[in-house]
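Take a look at the structure below.
One protein chain omitted, others in place.
For chain A:
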Amino acid sequence: MHDFLIAPFAEFDFMRRALLGALMLSLTACPVGVFLMLRRMSLTGEAMSHAILPGAAAGFLIYGLKILPMTIGGLIAGAIVAVGAGAVARLTVQKEDASMAAFYLISLAVGVVLVSLRGSSVDLMHVLFGTVLALNDDALWLIMIVLAVTVLVLVILWRALVAECLDPLFLRSVSKLGGITHQAFLGLVVLNLVAGFQALGTLLSVGLMILPAAGARFWTTSVLPMVGLAVVIGAMSSVGGLLLSYHASLPSGPAIILSSGAIYAASVLLGPRGALMPLLTRRTHRTG
C-alpha cells in the first residue's frame, strides 16, 4: 500500500512538484468551474481554453518554451477573445455562444499555425497537452499567484456572482456591479486556464475546471458545499491521476482528467441527484 500510494511522491521530486501544482490548481480552478457551470458557460470555458493558444504560441515563437512570455501571451489572447466575443454579443444580434465559437475557432487555427512555424510536433504536444511532471519553480509560482488572486476575487464578488447567476435582472436593478462581475469572472476563467495550461495544456486545463464541478452538482443543492466538494473531487483526481500516470506509464495530464472523469461518471450514477438514485430508493411517500 505504502509502495503504491506514498512511495512515488516520497522518492521523486518531480512527483511532489506535480502533486503540489495539481492540488493548487484544484483549489483555484474548481470553484471557478462551479460558477462556470452554474452560469451555463461550461462550453464557454472550453472555448476560452482554445482561445489562449495563439497568445501562448506567440510567446513560444518569440522566446521559446519559457513560462512568462507564454503566460502573458495567453492572458492577452484570452482577454481579447473574451472582450471581443462579449462585445459582438452585446452590440449585434448574435448571441455570445456563436460569437465565442467564431473567435475561438480562429484562435485555435492561428495558434496551431504559429507553433508549427517554429516548433516541432513535440512542442505542439507540450502546448496542447502540457507536462505536469515537468513543472518548474516559475510554473508553481504562477499557479500560486493565480490561486491567491482567485480566492480573493471570489471572496469579494461571491454575493454578486450568486445574484448574477440566480437572477441577473434583479442584480441589475439593485446594483451596477453586474457587468463588472461578469468581466471579472471571465478574467478569472482566463487566469485559471493560463495557470493550468503549463501542467495540463490548453486542451485539457479546462477539464480540471469543469469535470469536478459537474460531478459535485449531483451531490448537493447549495453553492458553498458544491464548491467545497468540487475542490475535494479535483484533489482526489490529482492524486489518483498522478498515481495512475506513474504506475501505468500514462501521460500525466490526461490521467488526471480521466480520474476526474471517472468520479464524474460515478457521481452521475450514484449521487443523490443522479440517475440511479431515484430508481433505487423506496417508492413510498409521506402523507403530507
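One rule holds in what follows: contacts are C-beta pairs under 8 Å (C-beta built on N, C-alpha and C of every residue); 3 or more make two chains touch, one makes a residue touch a chain; residues count from 1.
To be clear about the criterion, contacts and distances are computed from a predicted model.
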Among "Biotin attachment protein", "Predicted Zn-dependent peptidase", "Nitrite reductase" or "Zinc/manganese transport system ATP-binding protein", the omitted chain is listed in UniProt as "Zinc/manganese transport system ATP-binding protein"
Residue of A:Val32, A:Ala47, A:Leu211 or A:Met226 touching the missing chain in the full complex: A:Met226
Please give every residue of chain A in contact with the chain that is not shown. 38, 156-157, 159-160, 162-163, 165-175, 177, 217, 220-223, 226
